[in-house]
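Only a single protein chain was left out; the remaining protein chains are all shown in position.
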Amino acid sequence: MNKLRIGMIGYKFMGKAHSNAYRSLPMFFPGAVKPEMSVLCGRNGEAVRKAAEQLGWRESVTDWKELVARNDIDLIDINAPSDAHKEIALAAAKAGKHIFCEKPLALTLSDSREMLQAAEDAGVRHMVGFNYRFSPAVRLAKKLVQSGRLGKIYHFRAWFLQDWILDPEFPLVWRLQKDIAGSGSHGDLGAHLIDLAHYLVGDIHEVIGMSETFIKERPLAEETTGLSATGGKGKDAPKGEVTVDDATLFLARFAGGALGSFEATRFAAGHRSTNAFEINGSLGSVRFDFERMNELEVYFTSDDEDVQGFRRVLATDPAHEYSDAWWPPGHTIGFEHTFIHEVLELTNAIAEGRQPVPNFRDGVKCQAVLEAVERSVNERRWVTLAEM
Amino acid sequence: MNKLRIGMIGYKFMGKAHSNAYRSLPMFFPGAVKPEMSVLCGRNGEAVRKAAEQLGWRESVTDWKELVARNDIDLIDINAPSDAHKEIALAAAKAGKHIFCEKPLALTLSDSREMLQAAEDAGVRHMVGFNYRFSPAVRLAKKLVQSGRLGKIYHFRAWFLQDWILDPEFPLVWRLQKDIAGSGSHGDLGAHLIDLAHYLVGDIHEVIGMSETFIKERPLAEETTGLSATGGKGKDAPKGEVTVDDATLFLARFAGGALGSFEATRFAAGHRSTNAFEINGSLGSVRFDFERMNELEVYFTSDDEDVQGFRRVLATDPAHEYSDAWWPPGHTIGFEHTFIHEVLELTNAIAEGRQPVPNFRDGVKCQAVLEAVERSVNERRWVTLAEM
Amino acid sequence: MNKLRIGMIGYKFMGKAHSNAYRSLPMFFPGAVKPEMSVLCGRNGEAVRKAAEQLGWRESVTDWKELVARNDIDLIDINAPSDAHKEIALAAAKAGKHIFCEKPLALTLSDSREMLQAAEDAGVRHMVGFNYRFSPAVRLAKKLVQSGRLGKIYHFRAWFLQDWILDPEFPLVWRLQKDIAGSGSHGDLGAHLIDLAHYLVGDIHEVIGMSETFIKERPLAEETTGLSATGGKGKDAPKGEVTVDDATLFLARFAGGALGSFEATRFAAGHRSTNAFEINGSLGSVRFDFERMNELEVYFTSDDEDVQGFRRVLATDPAHEYSDAWWPPGHTIGFEHTFIHEVLELTNAIAEGRQPVPNFRDGVKCQAVLEAVERSVNERRWVTLAEM
Partner (left out) sequence: MNKLRIGMIGYKFMGKAHSNAYRSLPMFFPGAVKPEMSVLCGRNGEAVRKAAEQLGWRESVTDWKELVARNDIDLIDINAPSDAHKEIALAAAKAGKHIFCEKPLALTLSDSREMLQAAEDAGVRHMVGFNYRFSPAVRLAKKLVQSGRLGKIYHFRAWFLQDWILDPEFPLVWRLQKDIAGSGSHGDLGAHLIDLAHYLVGDIHEVIGMSETFIKERPLAEETTGLSATGGKGKDAPKGEVTVDDATLFLARFAGGALGSFEATRFAAGHRSTNAFEINGSLGSVRFDFERMNELEVYFTSDDEDVQGFRRVLATDPAHEYSDAWWPPGHTIGFEHTFIHEVLELTNAIAEGRQPVPNFRDGVKCQAVLEAVERSVNERRWVTLAEM
């Protein structure tokens, strides 16, 4: 196989990131299977046609069911709003298509399990869009943990802090509505932290959380599907109820004994998108912040005693994963590159006849933690993952 | 009153810090009441005599009861190990002495309440040693919160991370023994975070915590009272059980609606003493890390939209509390200065006929949260402060 | 005009960056003229054919003279080694082609002037590749200077620090040979600093410099044209003379009265590519480091006196140039994006019938400073730009 014909559903924020990834892969990773940007699908015919042209898709359609059924498509890329993931994925699996689905996999754990089952039954490849795993600095963190260079892991703490809805007049966009988005900061931001925890530290045993919606009503958005909708008609605009969490925090015990602390919020003034974690082990520590995504801070207890300290490692050296494809050391990459690396894994896995990582299993695992946290919030008690 | 005759019990880490504070006050704050370093008390006569000479105390004694009873002493400064605080404080109050007690006030909430009651009944001044309140950068944070410049507070997150017992061969010093120390990282480090939370954000409504002792047995220490004891006789040394927590984390809801996250650990490789917090409000945020204690990072939502970002404010300008006493802007101060400012508050309060802040009430409030967290750990449930 | 047919000469480091820029422009700046990636030119037919395929060029050729003469090409993009710039540019101008030339424009000032003259005589558009101007954070710095928000400028200091040839066994690649590269760190790195100084502060009046070649002989490279050539045959490999500077520093007085300090070196251990500057004005300061290219640190004297400090501004907000084209606030971009913005200026200028900025005039100005510094080094005296 040296081509992968793609049909993609959705073309907003994630659709643009995916399109760029498909388009860039052959230039920077010439050894990879070449993604064919075949068909883009969206509900509004005129808008999707225009998007297809801009983003580089050969064709556009408005009916995803038709797309899923086509014979000239190998993979369905789902980045529609979260409430549409399940139905599309089930149909794609049934049609024997490989599936690349944005996170969160589904609105509920049971839905996500159904999706995994369907994909496995159909024998297709499936991937879930936890793109942050694909930052070179995160790969380095993984390498240090996995190789034992940090020793036994004692602590994992992580924050995903944003501030884009701090203004009470920010409108009620779809991401603030439970029936479409599933949850708020928890599913949107916390999901990434949970996946990084799974990737870097391992399974979580139990959790207890706390959640809050600080602003309970907001002006109705004129256009309720975009991240950047600029809102209602001022102070007198009709308001609607915010049905998702503005912030969710939880404590966790990992199966391996480490203690975890997680926080996701959209109310952290000054944080545009601080997606950060720290791991402390018996032999060292690492720190990461996506706002400085090319850097990993690394500490080793074995350093000479007069020069112990966190090192600021710029993960752009030849020793760092993916760096060969890019620029000389010290020349950084950005947010969108995580998607190019993600698509590299996707195409490599398909070419090699294996499941990509992270796949729907990881999506399900993440969903289980998300839902365990929600249950712990509702029932005000520790919830073990075994209960889920 | 222009003199304050002090009798101090204990002369290790805190005793040195207090001695330096008393000694330095008149030079840097010439308007303050002059502390007289009258009597130093310790169990070992030879050692305390030597310490008194080094630290600048006029006299040394070995019996604290005798000291407390003397007529030529106005204030008893207690920085003996935590298990001795209560008995001394009760005696000092009974003797009509003002009391300056290191934190934690006592080993239990009920003990600390008894201490407060005794001090109030005796009509003496009482202070508790939460020194971090007295960093100029923390004062600035307080000023910003109190004046409303950060708006409504949504988040408080704080960490006190150390790594001095990361090595499993580090010996079983007194700080690792529950009967002497009361608790481990929770009471030692977490107590400071809780006090800062009270100071900066306000009362806590409810908590839920998680605690762990990673290394359950350690070599017996030859000398078990010092922070820096260098341990047993190697790998074959007899071992004893660690009876305190190595790490304790908890979530909290503040009475005012803010969400809190707290972590205290001695197992964070690379962190010698990271005592850090961040506050997010509706109009801005502040960040502090005691390893860079002269700095406060400050963010305002009202900044011009093209230049929004956290400012690194060096709290050494004339506009910052205490700065007049020290050096020109940009010339920093250190850990010990927090104690000088603390003693300034102590002497000023006594001179002005008011209680110092923080006082035993604050010590009790802190103890209540510490114990609520412990109960929440033991009973695996949320505990409200009203229960305590 | 809505297409721009490009013939590009050279396809290594810069060729890849340019190719990516042409390819990405339409997706992220759909309003811009679409660059047609028509013909790629290189000396080795097989290699250039392969590169064309990977980088997305329709056709490949080996004779640049033939390319320049073609009727179906609108613009010649020159990123061949520096010694070839002039001949190609003159031919391109003569053929009426627009020209986009990598920096340094030429090996000498007089050559660069000849190129400018030729381009102006031919009436074509010309641009020089000072890509760092196109970082959003640098644009913000420019905006702050230009609008007067920093006041009168007193200081400009800049460093371009690298460490890739620190190892004495690193081979004698073309960049270390004067006849091909023109100069070493001075022309390669210092040129960027000089251009930023011109862009941000203005004309330079006089300079005095200091230059050194720390390692005077190096193993001959097997392949002497690549940045990443991995060298000779070990310690016994035949050696050749390094004929360029390893480091060049100079002081400058700007025409407007500011004082400048410049340093370019490839011997700064730990600096992969620290391209940094700071500007101090009467009303504020800015700081930039390309290793954290999304950030600009900004200080204003007008800030409230208790919260004065450098702000870390992440130039990814809607208020920042280019940000609309990219990702939500807090989602960073990388090195290659500077080229996309550069190509945006190139295509916009051509469409609007004006010269792009920076153009050959800026290239000449930069070359004049480079050469003034060299003269000042050779003659051990201050050299005014008026002499050049």
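Chains: A, B and C, in written order; residue numbering restarts at 1 for each.
Everything below uses one rule, namely that a contact is a pair of C-beta atoms (placed from the backbone, for glycine too) under 8 Å apart; a residue touches a chain by one contact, two chains touch by 3 or more.
As the structure is a computational prediction, the values presented were derived from the model and not from experiment.
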| item | value |
| --- | --- |
| Residue of C:L220, C:L283 or C:V357 touching the missing chain in the full complex | C:L283 |
| Given A:A21, A:L314 or A:V364, the one touching the chain that is not displayed | A:L314 |
| Among B:E46, B:D203, B:E217 or B:E291, the residue in touch with the chain that has been omitted | B:E291 |
| Chain not shown: contacting residue from B:K3, B:R58, B:K152 or B:R272 | B:R272 |
| Per the touch definition above, residue among B:S19, B:S38 or B:T248 touching the missing chain | B:S19 |
| Contact set of chain A toward the excluded chain (per top definition) | 140, 143-144, 297-298, 300, 303, 305-314, 317-320 |
| Hidden partner interface residues of chain C, rising order | 150, 154-155, 157, 159, 161, 163, 166, 208-210, 212, 214, 247, 249-251, 253, 257, 259, 261, 263, 265, 267-271, 278, 280-285, 299, 301, 308-310, 380-382 |
| Chain B residues that touch the omitted chain in the full complex | 13, 16-17, 19-20, 23-24, 26-27, 30, 54-56, 162, 164, 227-228, 271-274, 290-294, 314, 316-317, 326-337 |
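Here is the rule we go by: only the chains that are shown with their structure count from here on.
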| item | value |
| --- | --- |
| Central chain (by mean CA position) | A |
| Intercentroid distance (Cα basis), chain C paired with chain B, Å | 54 |
| Chain centre separation (chain A, chain C; CA means) in Å | 35 |
| Centre-to-centre distance between chain B and chain A (centres being mean Cα positions), rounded to whole Å | 41 |
| Residues of chain A touching at least two other chains | 271 |
